[in-house]
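Down below is the structure, laid out as structure tokens.
Yeah, one chain of the complex is gone here, protein chain that is, but the others are all in their spots.
Just so it is clear, A and B label the chains in written order, and each chain counts residues from 1 on its own.
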Amino acid sequence: MNTAQMLPEEFLYGGDYNPEQWLDYPHILERDIELMRKAHINTVTLGVFSWAALEPEENVFTFDWLERMVDRLHAGGISTIMATPSGARPRWLAEKYPEVLRVREDRTRELFGARHNHCYTSGAYRDRVQMINSRLAQTFADHPAVLMWHVSNEYSGECHCPLCQEAFRGWLKDRYDGDIDALNHAWWTAFWSHTYTDFSQIESPSSRGDSALHGLNLDWKRFVTAQTADFLRHEIEALRAGGARQPTTINLMDDYTGLDYGRLAKEVDIVSWDSYPRWHRGADAETALETGLQHDLMRGLKEAPFLLMESCPASPNWHEVSKAKRPGMLACAGLQAVAHGSDSVQFFQIRQSRGSSEKLHGAVIDHYGGEDTRVFREAAQLGSVLGTLEPLAHSRVEAPAAVLWDMESRWAMEDAQGPRNARLHYHETLVKVYGGLRRSALNVDVIPASSPLGSYEIVAAPMLYMLHPGTAERLRDFVSRGGTLIMTYWSGVADETDLCFLGPAPHDLTDVLGLRREEIDALYDGEENRLVPAADGGLAGGKSYVCRNLCEIVRLNGAKPLLEYAEDFYQGRPALTVNRYGLGRAYYLCADAEASLHKDLAERIMRQRNLRPILADVPDGCEVTSRTDGSREYVFVQNYSCAPAAVPVPPDAELLSGAGNVLPAYGTLVFARPLAGKPGRE
Amino acid sequence: MNTAQMLPEEFLYGGDYNPEQWLDYPHILERDIELMRKAHINTVTLGVFSWAALEPEENVFTFDWLERMVDRLHAGGISTIMATPSGARPRWLAEKYPEVLRVREDRTRELFGARHNHCYTSGAYRDRVQMINSRLAQTFADHPAVLMWHVSNEYSGECHCPLCQEAFRGWLKDRYDGDIDALNHAWWTAFWSHTYTDFSQIESPSSRGDSALHGLNLDWKRFVTAQTADFLRHEIEALRAGGARQPTTINLMDDYTGLDYGRLAKEVDIVSWDSYPRWHRGADAETALETGLQHDLMRGLKEAPFLLMESCPASPNWHEVSKAKRPGMLACAGLQAVAHGSDSVQFFQIRQSRGSSEKLHGAVIDHYGGEDTRVFREAAQLGSVLGTLEPLAHSRVEAPAAVLWDMESRWAMEDAQGPRNARLHYHETLVKVYGGLRRSALNVDVIPASSPLGSYEIVAAPMLYMLHPGTAERLRDFVSRGGTLIMTYWSGVADETDLCFLGPAPHDLTDVLGLRREEIDALYDGEENRLVPAADGGLAGGKSYVCRNLCEIVRLNGAKPLLEYAEDFYQGRPALTVNRYGLGRAYYLCADAEASLHKDLAERIMRQRNLRPILADVPDGCEVTSRTDGSREYVFVQNYSCAPAAVPVPPDAELLSGAGNVLPAYGTLVFARPLAGKPGRE
Partner (left out) sequence: MNTAQMLPEEFLYGGDYNPEQWLDYPHILERDIELMRKAHINTVTLGVFSWAALEPEENVFTFDWLERMVDRLHAGGISTIMATPSGARPRWLAEKYPEVLRVREDRTRELFGARHNHCYTSGAYRDRVQMINSRLAQTFADHPAVLMWHVSNEYSGECHCPLCQEAFRGWLKDRYDGDIDALNHAWWTAFWSHTYTDFSQIESPSSRGDSALHGLNLDWKRFVTAQTADFLRHEIEALRAGGARQPTTINLMDDYTGLDYGRLAKEVDIVSWDSYPRWHRGADAETALETGLQHDLMRGLKEAPFLLMESCPASPNWHEVSKAKRPGMLACAGLQAVAHGSDSVQFFQIRQSRGSSEKLHGAVIDHYGGEDTRVFREAAQLGSVLGTLEPLAHSRVEAPAAVLWDMESRWAMEDAQGPRNARLHYHETLVKVYGGLRRSALNVDVIPASSPLGSYEIVAAPMLYMLHPGTAERLRDFVSRGGTLIMTYWSGVADETDLCFLGPAPHDLTDVLGLRREEIDALYDGEENRLVPAADGGLAGGKSYVCRNLCEIVRLNGAKPLLEYAEDFYQGRPALTVNRYGLGRAYYLCADAEASLHKDLAERIMRQRNLRPILADVPDGCEVTSRTDGSREYVFVQNYSCAPAAVPVPPDAELLSGAGNVLPAYGTLVFARPLAGKPGRE
């Protein structure tokens, strides 16, 4: 089932709406619907954090205001995404069942407060969630305006209470088949006399106890994800038990490292996420690149279109500096999501709250309350553009290249001490590798490292520190069948329990890469080395590249050096290599090089593979992407620079949005053209 | 009753003295009085932190050493300010009544230690304080040398113990008339399901619970002030019950944000404060400006002369860097207090302690112990100058301009998330606005925002985020009657419960200002914009000004633009405006502009209003102030630069201190002249 089968034909446009804050202000509830219609809003999300208004006392349910709201919105042509309220519990729940409150890693139990501080293991919490979810489902299962279920809100965090400790021990017993010696070996507990003699001795990581036992840390993070997924399943089961048949989603966050989203995404029908980029902090083209990567990852989690569940029409209030969006930025940011595969543009929030912690968070309707504001005008205009783009809704993104992403590997790598405790820059490296491909005007999938690689031409596996069973085989097979692999330094170091492989490294891939790692050097912040053409080598003519942070020293065994180090004691040693293996090629980058190397490498590979860009000669600062419905290709060009840019629109293009060949700052051009074979293939 | 009625005719000169540390060193106690007399010291403060020496066991009182000390000082011509000892309790008190120890916001009770860690709610603590205070009062009520009561020491901090929680709930019940829904609305608890159903559910803010519920935070801070004021009243009542008739004071601190001093000041007869500027860190003229603002605020709290209760003759030991005062700085700093309305110069402390945490804090008599030290010589010299200035004691400061200051507004503004979590720079803005007026050689009052504005010519209300009921009306009335108002960005945002006003902003003042705020943009540290003359506008010729941090975008509705933005998407939009309203004018500054704008604006207004400076043509780096006794004006000129400065002493001036027309570095000139009408008025 894909989004086209689950959602309306049009793009969803709207966002979070919290009428429970305004029940004493009927004229405002009235006026809001009027304003939403003017802004072409067709969907709102209700019920996030509404528990206290829905069940003010245990088993006293007051759904009437919510039912009325759904009906009145429906009457105004506006659909509802209905949230389960588990993101914040009412006070009576915490008072009566103190076990629902989280315990911190220092073993202090939290007081009632904030949000997201409930224990996912607590039976009492699960019971109350089951009750309210199933009641909500009973009420709205058949409502024609209720499109989908938004389960809880931004799942995150962890709990160290006795219930969770017990659940963790049970989870470990399962994982290690009840064999404590297997756990001891996996966690290498002989070090520092940490040997366990019984599962009952296990405690979650704590600053008061063990915080540097990497195997424990890694399994704890896995458990937290597993327990969260279990809670999510529990929520969905309650909805289904209540009769709900609509699709489910959870809203994920930007570069969140507390959970393995790849695991969570399996439990829901549609992935959605909350995007709050820091526009206008640095170069917007860089911000767009990072945001594009997140969009592509969200698409990659289920290899399907996703939803932009939250974004800010003006400025969020929790950034260090609340920068006003420049004219056009609102639409540009929303359309970027669409360009990367979103079937919606949704805001947090429609109406700005009067008080408490988010009172200064931007909204479509602000405290002033009028429609004569810049934000409202721009929001209404975007609503209108989305209407004209309706044919694109539910179309797919086809990408010839994939970047592998692995949260467990990242957890292990960043938890390890060494080789660079002053940051390894995994995320930045991911962005650079991704950017090399994306800025060569290719669509790129960002996918879990365990995904099949069948149809790709290029696969990049940056800093793949941990190799799960099967990964090396899958990469070998990919190259031998003719694919081009890009690997980097600090790959193939440890197995899935974070034990370092013994023998030559990168583990099990030295033949594919034609080399082995000998040493890894780390550079201080501010230090740099340079990569220069090797004899008979080079990447893009005689260009050289600065590198920083990490420099591997490798010994070649078949690979050909393209670049070599210019300085330090490893001057002259290979820094970028290529190895032919089977029908394909494997590139290995030894050092954390500047971004331009990645683009030059992508273009070299495109030439080797006769891969064409979506659009040629796109100016710097512009991003090109495409979606397809199988017969037509829809091309998006977006200008993230502050100056107008000349765009080479092809003569056969059918313009869907935007006009002319000059794209203003923060402008978006969308055109359609016939799909000529697989995208990205000559 | 004013200070002239409560205190001796002369300036008080002296400081804290702790003979209880030296009871085993009789020759030192002997020698100290001799040295004090040489330094012209006429007053010491005794008893601060002396509880353990006064009541070594419960109900065992050992006042004899203190009585002897007061008598011997008196015999030497030195009066006493007597402190109540509640600033630090003896160990037996904490051992017997553990409830007196504070509980932190994380709900951990403190151990005995440090000072200032007693619970203000504890009945046990109040009982013991009542006992010792009334005993002290009985002993010293009629002593001719005991001038006044110094209640406790630098009240500060808060306690989250169960007693305080209960008191907080009671205070809230009063405040909201027992109506929990009124509290829910005020705190906007529908957000995040935080609705209270009973006052018993309320907990003070905590990092373990709620820390971002702004209404709760704000009311907690108010409660802390109320509870501290209640404790202060309790202390004073005990003194009065013991027969004390002398005036009372509390010593306040520099820019302390933990309490609303405006509220506390009402409980005592005289305001005093402890001033420890970081002289010689940057430009001393800037430090003098900030210190002058604090002096003027202390005067403003009761609109009366105040006392400089503590200052350091050499270098305090708790600054990051203990900078020696340059020659002359000791007198210059002391005389600045006098120039701004102080009736004393007092030091912490007379005799440097031998051990423990303040052993390296500067003192009039240091470890060396001789009178042949630079500090002693300079202290003696200042004592002599204060003698010659005796006619000025108790004279008043008359100011044509006032700057409004509001601690509750600051609490709310700085607690809010957005628009600039990386600091709003409220304090710096206050200094700039104040500095614009002060450097135009006007006396300036710094007064609580709730004060009457009757007699002022100019009122500045910088960043008045919160408007209490009546404030907008008072400002409107002030302008309509002919006053000149200066308002800035980020004013009129929220009501007294920190709920944002709905509708046009600045709330209820858009007509007075002739504009409404549309947006507020925040700039990163390092970013800037410029304000340039608007068409037919300008402030001081064609000058332009850099601005940073915050830039409002306003829509004019009658106001005339003087300056406009030079950059970003709001280029050309108004940045400084003026609006005629009634008989007066209202200026509105949209952005956080550099300091020179404020001086240019002040001078423009002075020209418009025919206001004359206290002294014209004063060189940069010098500060001019004046006091008056109703018939004569006493003008102070102080040179805070490192180089001599030429001062235009008027021909009819009667020199009281200093000589000639060239003021040396850190020199002070004081002259008298006949008072020609209301100061600052042509």
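By our rule, a residue touches a chain if its C-beta (ideal position, glycine included) is under 8 Å from a C-beta of that chain, and two chains touch if they have at least 3 such contacts.
These figures come from a predicted structure and were not determined experimentally.
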Among A:Q201, A:T388, A:Q608 or A:N661, exactly one should touch the missing chain; which is it? A:Q201
Decide which residue listed in B:F61, B:W92 or B:Y256 touches the omitted chain of the complex. B:W92
Touch with the omitted chain, as defined above, among A:M6, A:A285, A:L499 or A:A595: A:L499
Candidate in contact with the missing chain, chosen from A:A283, A:A422 or A:A676: A:A422
What residue numbers in subunit A mark contact with the hidden partner chain? 106-107, 185-197, 201, 203, 206, 208-215, 416-422, 497-505, 516, 518-524, 553, 568-569
In the complete complex, which positions of subunit B touch the hidden chain? 18, 20-21, 23-24, 49-53, 56-57, 85, 88-92, 95, 108-115, 281, 314-324, 326-327, 352-361, 367-369, 373-375
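Keep this in mind: only the chains that are shown with their structure count from here on.
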When the C-alpha atoms of subunit A and subunit B are each averaged to a single point, how far apart are the two points in Å? 50
